[in-house]
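The complex is shown incomplete by one protein chain, all other protein chains being positioned as in the whole.
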Amino acid sequence: MIELIIMFIKTAVVFGIVLAHVAYTTYAERKIIGRAQARMGPMEVGPHGLLQPIADFIKIFFKEDIVPMNAEKFIFQIAPLIILVFTMINLTVIPFERNFILADLNIGLLFILASASIAVYGIILAGWSSNSRYSFLGGIRSASQVLSYEIALGLSLAGVVLAAGSLSLRDIVIAQHNTALGIYAIPQIIGFIVFVISAFAETNRAPFDLPEAETELVAGYLTEYSAFRYALFFLAEYVAMYIMASLCALCFLGGWTIPKFITQILPFLEKVPGILWFAIKVYAFIFLYIWVRATLPRYRFDQLLNIGWKVLIPAGILNLLIVAFIKKFLAG
Amino acid sequence: MVTLNWYLALSIVVFCIGLFGLLTRRNILIVFLSIEIMLNAINIALVSLSHYLQDVKGQILALFVIAIAGGAVAVGLIILILSYWNKPSLKLEDFNLLRED
Partner (left out) sequence: MLVQILFGYFAFVIVFSSFMGITRKNIFHSLLWILLMFLHMGGIYLLLNAEFIAMVQIIVYAGAILVMFLFVLFLFNFKEEINEKIFLSSWQARLYTVLIILFIFILGLLSYEQKYKGPYTIDLIEKQGHTKTIGIALFNEYLLLLLVLGFMLLIPLIGVGLVHRRRQKNGNS
């Protein structure tokens, strides 16, 4: 009984911290993109605009909720919930520290891939149930983009699983710490690049954000959603960004550990708590997301699918072959 | 204690529901879907037998069935799309070119 209460408290803490991060990531994005475009970003609300997310939340909370006339009402209402639930459920298998994980599944990585497969349904249902041509086309485009890049994502993670010998995320980090170079990004650099590009495409972020660009299909599959449902979609998008950043930090950059050759040079770094390293790696990846959005132009849809199928999948297979070769003949 | 008979009974019931859908619906997509329901029912039987007989063959066969069902659906849908370009109808009675009367 007491374990159940502790589990509830842990879950509430994790979800609360991630939601607070999501709220302030919207603020950070506007500030950083503003600075990249030689302007200041939000400065009005609170000192330097720090209370902007709270103002946004209050505004969205009081907006009117519109359901289009001929829309399928029930499916229209559950589509944002499907995406949100199956994105936030990934938070339960991510190890933030050596001993802090909500559910140490021994198939943790496969669980994340499975819930990503089901989150696609939220996009398709949102686009279809809005009973509007733009939403429908945007939904189909976005769903085909996510499905194509899921394969490349899986292939890059297959290299990591092959090197680590386990599907559990905690065991992957521990196996990673025991290798010579400490992180998997260096021997599997091709896999790392494939993962980063797939992570951008999976979360529908720039430069692959054609389905939600304002100049393209109005807003793609979320055109007909207003007020709080729109907020749920954006919440799901930012939580997905955090999941991808955490996966990158865990599988390719070492998670809560730092490589052994660095601690041999500077031994005082061993005393820093692991969660700080994890946070630094995740923040660096989120900053990369925002930086790329401010910098790169977006791809046309057929160029997007071209990259996913014709470039990333062969690169992923090549990476898998290299890892298999290294594991059989070199490291043993 | 959930014994093996319960799982096999579930598999039989789902198989017969799929069989009913296969035999009586007029829409071709629902017929394809009923084939998938029947394959899933077989999978339940395979995995539960493999669990209670403590062997791994059933689960390997279930994996193969899942993979082959994926391939079968892909090929079936390609053929359906090709025939839809020819004659845009989804009703079973319209595919009667080989009938003799």
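Going in written order, the chains are labelled A and B, and every chain counts its residues from 1.
By our rule, a contact is a pair of C-beta atoms (placed from the backbone, for glycine too) under 8 Å apart; a residue touches a chain by one contact, two chains touch by 3 or more.
In this text the structure is predicted, and so the values were computed from the model without any measurement.
Asks: Taking the complete complex into account, tell me which visible chains touch the one left out.
Replies: Looking at the complete complex, the unshown chain comes into contact with A, B.
Asks: In the full complex, which residues of chain A touch the absent chain?
Replies: Answer for chain A: residues 75, 105-107, 110-111, 113-114, 117-118, 120-121, 124, 128, 136, 140, 143-144, 147, 166-167 touch the chain left out.
Asks: For chain B, enumerate the residues touching the unshown chain of the complex.
Replies: Given the touch definition above, chain B has residues 1-2, 4-10, 12-21, 23-27, 29-30, 32-34, 36-37, 40, 43-44, 47-48, 50-57, 59-60, 62-64, 66-71, 73-75, 77-78, 80-82, 84-85, 88, 90-92 touching the missing chain.
Criterion: only the chains that are shown with their structure count from here on.
Asks: Just curious, how far off is chain B from chain A if you go by their C-alpha centres, in Å?
Replies: So the centroids are 35 Å from each other.
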